[in-house]
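A single protein chain has been omitted; all remaining protein chains appear in their positions.
Think of it as A, B and C in the order they're written, each chain with its own count starting at 1.
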Amino acid sequence: MILLQVIVSGLLMGSVYALFSSGLTLIWGMMNVVNFAHGDFVMLAMYVAFFAFTLLKVGPLLFVPLAAALLFMLGVVVYLGLVRHVVRGPPLAQILGTFGLALVLRYAAFWAFTANFVSLPDNLVGGTFDIGGLRIEASRLLGGVLALVITIGMHLILTRTALGSRLLAVSEDRSAAMLMGIRPDRMQAIAWGFGAASTGIAGALIALFFYISPTVGESLALVAFVVVCLGGFGSVPGALIAGLAIGVIEALSGYLIGAVYKDVLVYSLFLIVLWVRPRGLMGTS
Amino acid sequence: MSLLSVRNLSVRYGDLVGVSDVSLEVPEGGVVALLGSNGAGKTTTLNAIAGLVPTAGGSVTWQGADITGRPAFAVVGLGLALSPEGWRLFVQQTVEQNLRLGATVLADRKRLPVLLDRVFTLFPRLAERRRQRAGTLSGGERQMLAMGRALMSDPKLLMLDEPSLGLAPAVVETMYETLGRLRGEGLTLLLAEQAVELALEVADYAYVLQTGRTVLDGTAAKLADDEDVRRIYLGLETE
Amino acid sequence: MKHWPIALAGFVAIAAWPLLVHDVFLQRVGALVLLAAISASAWNLIGGYAGQVSVGHSIYFGIGAYAALTLYTELGWPPIAGAPIGMVVSMLIAVVIGTPTFRLRGHYFSMATIAAAELARILASNWPLVGAAVGLMGPPRPRSVADLSFISPVPYHYLFLAALVALLGLTWAMQRSRMGYYLAAIRGGDRAASSLGVPVLRYKLYALLLSAAFTSLAGSLYAVMVGFIDPESALGILISVKMVIVAALGGAGTLFGPLVGAIILVPLEETTNALYGGSGTGITFIIYGAIIVFVARFQPGGIAEIWRKLTERRPTRVS
Partner (left out) sequence: MFLEARGIIKAFGSFRAVDGADLDVTEGEIVGLIGPNGAGKSTFFNCLAGDTQPTAGTIRFLDRDVTNATPEDHARFGLARTFQVPVTFEDMSVADNVMVGAFLRHRARAAARRVAEEVLDFTGLSALADTPARSLGTPGRKRLEIARALATEPRLLLLDEALAGLTPAEIRLAIELVRRIKARGITIVIVEHIMEVILSLAERAVVFHQGKVIAQGAPRAVVDDPAVVSAYLGHHMKRVRV
């Protein structure tokens, strides 16, 4: 029973991982750009949620969309102002560009909000459910389910709508997309917006049950990188499966061999997978 | 007045010469063939007209307006569609998605189902495979899809780059029959082709390119009898 | 080496620095510049010359630092004795990490190096032998000169200068040898390099071995000077990032680029830290970040690129 409890909470966390990884995988897959500031996007979204709640007194119903909107704008600005230019440069420039951005965001938060951990009140979303003996915190349930819905929604947008089709067209063949009358730069700015917005939603949801600090993005980003590498670059379903798997593995290893070693296990697994399958578990060559 | 008029076009890739002096006229409703061997500059010419590669000199005039240097996404909206070399399909997406992408610039979205129907009537095979990924199609089907996709923007002028390349003879026949039908519907065509005989059968007028220049032009009937065509193609007696 | 007079003047200035300034803060900055230059120059061997952007070099830095202080805490040896051991261990780890990851391209390689370094940090944080999350202390007071424990930064300045000169001398010789040409070819493109008979994987590994050894040395020297390390200060991801930034700012893949980068960034960091005190690290990294965003966006070749453009005779377009 306890094991089941652990697995369920792993799945709920995993679906949040899946959501914030899907933004990263979208950008990575579309442009072969790694956003090293991804974790800091999550961090900013968490602070958006926190301040929306403490200053504006609004609940998740409002602060989740707010975080999505703000992060969408951030994504577009970052693409137009920085990424669009560094992708043309050497690989080192890409890494430096987004890493530099990460530092600026992280330490601007540090400077503005101090290093103190803050968190939203536990009871912001309901208490705890008891489903057939399984105890599930409402905040985690909300976060997990919503994340799952949004990840699947994002996949549907990409595969079932004209916009998604155009986004994919640009990543498949930029010139051919132009021949269709598609403006590649506009599509990629939108992709960055979407990627960042989904990250924003994920961050706001995580804020419901996770501590908030300027450096929280660092470890979360690593999880996202692992998820994306395992799931295959550019694959939202891959991110979903890998995200759930990582969530469960973390929860199980935390329960079975101790919390500190769960990261060790995840990173080791990641390295082993890269070693065996250099393009990820579900990646295509 | 010509629908499309290209004057002294030159394109350079860095310092490589893509084409150095190409001039051609495409009259409304006509079928013009661009002939020449590998590397003569046919593809470069079409790509430059479509706005895929920047021009280094010369001009492209469309319905009397200078469109030289417009980016490809703007050119297609004017009514010039290109089915590019190698098809350049979106292989991860379905046949229908590819076709719908072709209609991106369509202002009147109500026309979309009509155009889709037209393509499916022209190419019943595509209708059968509309939910299949483009990557799973055979060579002939890919060519149909590339052509269909270009038609979805409802162009006045359709440019085709090597429609017969790599296709089995029977498929080529069908392809050219379709071109004949499109022509009958009043579509203007500009095709680059290595298969001379075929191209001259369907075209009214042809230009022959050699090392980036238009070296010969004339009515299809005249060129079909021209000894120079063979010389240019096979590089005989060039000294 | 057209510009050797400038290099010589620079060297003299750096050598004379602690004698010219009497302010301990400035002397300390001088020593820290050299230390940062050592680790960035070491990273430069693989990240700059061979073009393999590792963002996990903290692992080698940490091994060096931990080797120094673990030998002291466990066996009572002078910390500097850990330096050679750290270098050997680092090279072994480099083989373990390099062999599989060099097959990865571009970002995958960078990601894998980050993961490996992060793994090391977590392990160190939970390993009682190396002080776990608390860290390790060096000798509280010098037992002999071998402990290299000085109050004044000046001895460190010359210790670091010697190490840096050795490293740059080695880099210079490497640059001129077959290996230097092969690494430059690899950076120019694996495919073309191997078509000319360059054993790409093997040379990447050679570069990583050298790089890891000297990064480890930098870690040991850091531990010797500061006398205290913990997982964050010896294995944190920022250690790796700083190496990349310092080298890239000055010019990755150039002999003096990392030194130039260190001369600009370290004083900046120390000054902002001094001005804004403990919480000032925020400001430091905001400036750091802004600089590298700026460099990536406008000057991806670093300062070396500007220098090259200034000094190079305008190339006439030739066919």
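The rule we apply is simple: contacts are C-beta pairs under 8 Å (C-beta built on N, C-alpha and C of every residue); 3 or more make two chains touch, one makes a residue touch a chain.
If you're wondering where the values come from, they're calculated on a predicted model, not measured in any experiment.
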{"item": "Interface partners of the hidden chain - shown chains only, full complex considered", "value": "B, C"}
{"item": "Listed residues C:14, C:33 or C:185, member touching the removed chain", "value": "C:185"}
{"item": "Touch with the omitted chain, as defined above, among C:200, C:264 or C:290", "value": "C:200"}
{"item": "Of B:99, B:145 or B:196, the one touching the omitted chain in the full complex", "value": "B:196"}
{"item": "Candidate in contact with the missing chain, chosen from B:67, B:165 or B:215", "value": "B:165"}
{"item": "Contact residue for the chain not shown (choose from B:2, B:174 or B:211)", "value": "B:211"}
{"item": "Positions on subunit C where the hidden chain makes contact", "value": "176-178, 181-182, 184-185, 187-189, 191-200, 253, 312, 315-319"}
{"item": "Residues from subunit B at the interface with the omitted partner, ascending", "value": "13-18, 37-39, 139, 162, 164-166, 169, 172, 194-199, 201, 211, 224-225, 227, 229-230, 233-236, 238"}
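Here is the rule we go by: only the chains that are shown with their structure count from here on.
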{"item": "A-B compared against A-C, more contacting pairs", "value": "A-C"}
{"item": "Centre-most chain [mean C-alpha coordinates]", "value": "A"}
{"item": "Gap in Å, rounded to a whole number, between the CA centres of subunit C and subunit B", "value": "56"}
{"item": "Cα-centroid distance, subunit A relative to subunit B, in whole angstrom", "value": "44"}
{"item": "Rounded Å distance between subunit A and subunit C, as computed from the means of their C-alpha atoms", "value": "32"}
{"item": "Residues on subunit B engaged by subunit A in the complex (per definition of touch)", "value": "50-52, 71-74, 76-77, 81-82, 84, 88-93, 97, 100-102, 104-105, 149-150, 153"}
{"item": "Contact set on subunit C toward subunit A in their complex", "value": "47, 51, 53, 55, 100-101, 103-108, 110-112, 114-116, 118-119, 122-123, 125-126, 237, 241, 244-245, 248, 252, 279, 281-286, 288-297, 300"}
{"item": "Subunit B partner contacts - residues on subunit A that touch it in the complex", "value": "162, 165-166, 168-169, 172-173, 175-184"}
